[in-house]
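Removed from the display is one protein chain of the complex; every other protein chain stays in position.
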Amino acid sequence: MSNTPTDRRYAKSHEWLKDEGDGSFTIGITDHAQELLGDLVFVDLPEVGASLEAGSDCAVVESVKAASDVYSPVTGEVIAVNEALDGAPETINEDAFGAGWMFKVKLTESGELDNLLDATGYDALLAEEA
Amino acid sequence: MIYEHSREGRRATAQAPLETTEAAGIPAELRRTRPPLLPQVSEMQAVRHFTRLSQKNFSIDTQFYPLGSCTMKYNPRACNTLASLPGLLSRHPLAPDTHSQGFMACLYELQEILKTVTGMHAVSLTPAAGAQGEFAGVAMIRAYHDAREDGARSEILVPDAAHGTNPASAVMCGYKAREIPTGADGDIDIEALKSVLGPQTAGIMLTNPSTVGVFERRIKEIAELVHAVGGLLYYDGANLNAILGKVRPGDMGFDVIHMNLHKTFSTPHGGGGPGAGPVGVSKRLEPYLPVPMVDFDGSDYRWLTEIDRPDSIGRLSAFAGNAGVLIRAYVYARLLGREGMHRVSEFSTLNANYLLKRLMDAGFDAAYPERRASHEFILTLKRQAKELGVNTMDFAKRLLDYGVHAPTTYFPLLVPECLLVEPTETEAKEDLDNFVEIMQTIKQEAENQPETVKQAPHTMPVRRLDDVRAARELDLAWKGGEQPSK
Partner (left out) sequence: MPFIPHTEEDIREMLAAIGVGHIDALFDEIPRELRCGELETIPPGMPEMEVSRLMQARARADGQPLCFIGAGAYDHHIPAAVWELATRGEFYTAYTPYQAEASQGTLQLLYEYQSMMTALTGMDVSNASLYDGASALAEAVLMAVRANRKSKSKRILLPRSLHPAYRRVVHTIVRNQRIELVEVDYDANTGLIDSADLETHGGEDFAALVIPQPNFFGVLEAVDGLTDWAHQNGMLAIAVVNPLAMALLKPAGEWGEQGADICCGEGQPLGAPLASGGPYFGFLCSTDKLVRQIPGRIIGKTVDVEGKTGYALTLQAREQHIRRSKATSNICTNQGLMVTAATIHMTLMGAEGLQRTAAACHANTDRLIQALTALPGVEPVFEGAVFHERVLRLPIEAKKALRALAAHNVLGGVDLSADYPALGDALLVCATELRSEDDIENYRAKLERVIQSQSQTPCQLKPDW
């Protein structure tokens, strides 16, 4: 049974994006992604105010033996980052879809949402990769 | 911890100058107000502490050390003794040429020897390690293209199996590193290479034999393809030990190479350096070699600097690189001579192929079973990991219990659960046989008592370490306060 939340959309590079309903979108990495990386030891977040392009690397998650870029699923401006991750990167391991969110953006290109997968599509992707 | 032996007022008094002076010429606002927190111990305490620390290490002098890609062969003691002769040890790097002829003769002859064994047109000894040699090599490729006003070239190609220093060096020179895939037989995927070659290609960095332990058979074709689009070929000398006196990078079509003298020329690895990474080039790159170099006019040796070589990429260290390492390599080369160099590749290859065959007979899987091993080979423990739940890391740690340093693990990344094994030419047959027996024993343990392997090592000074804690709760220096715990 899939645990992939259905209230958000997914990028093929394993980020999730959730519409907060107030014009802002929250972004994080999926549970599958954190599992592949293992125990995270550091998260490097973008700066508030930074403008991101869809598909550009904007954050880094590090485990002991790997470092992985996080790509912005959409084009927009960073309006908040999860500062609680600084000093507690394990939050992503524990709750990737909730308390382990990484940053929030204000969208500048709304059409890009259509390029992302829904939960079913993402589960299909995982099944394919396995 | 050395600080545990520290007591206020204790000194190794024989070591400080007798005279005490106030250094009155230095104004108060520029002075230190508190002494630095260094240990306060007696000489014997220090000697005992560091002797004991040394005993917690595996080393070539004490263990079989088949660390793939690192060429952990015997480091002849004469190299150290002769490089430490008083005249060499006390020579100031800026001593005039009149007081440097002996030293420079050694360097000049080493340049000549390295030119011959690599088939290159000219050599500069100055890079301090393989990675600095790579930097110099790629910087020369860049200088060459720039001089031809061919500056639009933006990419350096590297195989996906390449050592991480290759892409990192390319980026330090302002290039983008683009990966090319390795085929199922271990050679470069030529079709994939063709598809990425173009006017943006500045060059390609290759190791041959490659990091997967086999000789790149179509190297001539690769060289032609890359040259045809105006790119240059870079040879990473990490595996030069495999081909010394058999085939030369210059003859394969490479334009620029670096050598790792701490590998092929047996200078000590020293717990992580110093190395030396001389670079050799074809004729067209000769003007760009890093300085200083040594020149000989038939009677005198002299330094070639920026003034003599205005197109040089420049200087990589304040003086002439790791001179003492170069002297050790020179001594090694003179001990070996030309026949000795042929034998390096012959016996390192013999040992690798023998060991691979014995291990395959013992039930281990080679990553490239159809291929001849070079001086090293890859085993994959994918089957054991799947069937027994015992992975490469576990095998590696258990080897330590049996008194063998583990081969390189999880490199190259494209072979799952891999062990890269390089026995080197200085190991005797019985040591290789012993390694096979140990591997068999561990395999049996993995089958019958997997926990023993999964929890290894059991006999080392420490058990498996908490790497996650090391990275999350950074403790990188002792800062005083309480005496550190024992």
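Worth a mention:
In order of appearance the chains are A and B, and numbering begins at 1 in each one.
Note that a residue touches a chain if its C-beta (ideal position, glycine included) is under 8 Å from a C-beta of that chain, and two chains touch if they have at least 3 such contacts.
Quick caveat, the model's predicted, so the values are computed rather than measured.
Within the full complex, the residue among B:27, B:310, B:369 or B:481 touching the omitted chain is B:27.
In the complete complex, the residue from B:122, B:304, B:350 or B:438 that touches the missing chain is B:350. Residue in contact with the omitted chain (choice from B:122, B:172 or B:366): B:172. Think of the hidden chain as still there; on subunit A it touches residues 41-42, 44, 47, 62-67, 69.
Following the convention adopted for this analysis, only the chains that are shown with their structure count from here on.
We define each chain's centre as the mean of its Cα atoms; on that basis subunit A and subunit B are separated by 38 Å. Subunit A makes touch with subunit B in their complex at residues 39, 41-42, 62, 64-65, 89-90. By the touch rule above, subunit B contacts subunit A in their complex via residues 467-468, 470-472.
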